[in-house]
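Okay, handing you the structure first.
A protein chain is absent from this complex, but the other protein chains hold their places.
Then we have chain A:
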Amino acid sequence: MNLKFKNKKITGILSVIPENEIKFDDEMENYAFSKSQSMKLKLIMGYNKRRVVKEGTTVSDMCVHGLQHLFDTNKLDKNDIDAIVLVSQSPDYFIPSTSHVIQGKLGLKTDMVCLDISQACSGYSIGLTQAFMLLDQEEINKVVVLAGDTYSQKVSIQDRGSRPITGDAVSITIVEKSLTDNIIYGAINTDGSGAEALIIPAGGFRTPSSPETSEMVQDSKGNTRSLDHLVMKGDDVFNFVQREVPPMIDKLLDRANISKDDVDYFMFHQPNKFMLKKLADKMGVSYDKMPNNIVENFGNSNSATIPVNICFNLGEKLLENTYFLCLAGFGAGLSWSSVLIEVGNLDFCEIINYNN
């Protein structure tokens, strides 16, 4: 689905990352593979360090911490927030929605819109486009897009396929109306027939968690997990990304009538280094225009990897300069989405730690 927006802008991005760091080398012995196999995996996939929450810490805790930081440093006035769009698949509760929990904890005004969007790796662009739509309303001038997950808590310690990539983080993006006559292009795509490619089979209403669903079972690849854990068909996801993402970007750039050379950076979701390199190769984009260093430093935090990527790799540069960014996310759903937007002169673009 092609989307187009006028007179909207991003004015600040803050990423909140847990302090607790785990090294791949320290977890190798949990996996049913030889050390040399795991070292090869580390090298090719770009595994090293990842940041994860301690048990009990939720997305709302990190969002509240980050928003409070923005209030305390006068980067955001709490009375100016007209809407919160929270993109996450690790809700605090089934009822109520996490955005409402955050609104309540921070004592924000009641005259506002709060929405939860259940999206993972493709979620950042979807959250942004939802914010752009809300800003078409006369009385909505500032939208806060919160995006992130704590799904490290749902990955088996004996799953070498998923465990080493998982990281936790949230991001806060401020989106406002703009007086300059800019156009933002976006695209959202959906293929629910691939729902099982990335799934936590139990724990929802379909199959509630029970002693049976927590039983650990080893699969044919040597990974052990239960139905309460995330399971990923890595090859299906890889093929899906290589097949769908390059044409989505070609179409997006075509609509904007620009070439890949006109884009300063392709700030993509980062599942692992290997996938990003193969995408860059297929698209004919140099590695320095498509950063791939987030998983090795922080892990893959689903919808937060794009803003973490922006804060970590562009950071202060975006306070002074303006860049043409192509954002793209892809993953659970299956879902793939993108946004082409000029970003610059930000009020803030940084990472803070969450100590729990």
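Please note the rule applied: a contact is a pair of C-beta atoms (placed from the backbone, for glycine too) under 8 Å apart; a residue touches a chain by one contact, two chains touch by 3 or more; residues count from 1.
Basically, contacts and distances are computed from a predicted model.
**Q** Refer to UniProt and select, among "histidine kinase", "Acyl carrier protein", "STAS domain-containing protein" or "Ascorbate-specific PTS system EIIA component", the name of the complex member that is left out.
**A** In UniProt, the chain excluded from the picture bears the name "Acyl carrier protein".
**Q** If I consider the whole complex, including the chain that's not displayed, which of A:I10, A:L41, A:V101 or A:C349 touches that chain?
**A** That would be A:L41, which touches the missing chain.
**Q** Please output the residues of chain A touching the missing chain, sorted low to high.
**A** Interface residues of chain A facing the absent chain: 33, 37, 40-41, 44-45, 161, 221, 233-236, 238-239, 242-243, 274, 278, 281-282.
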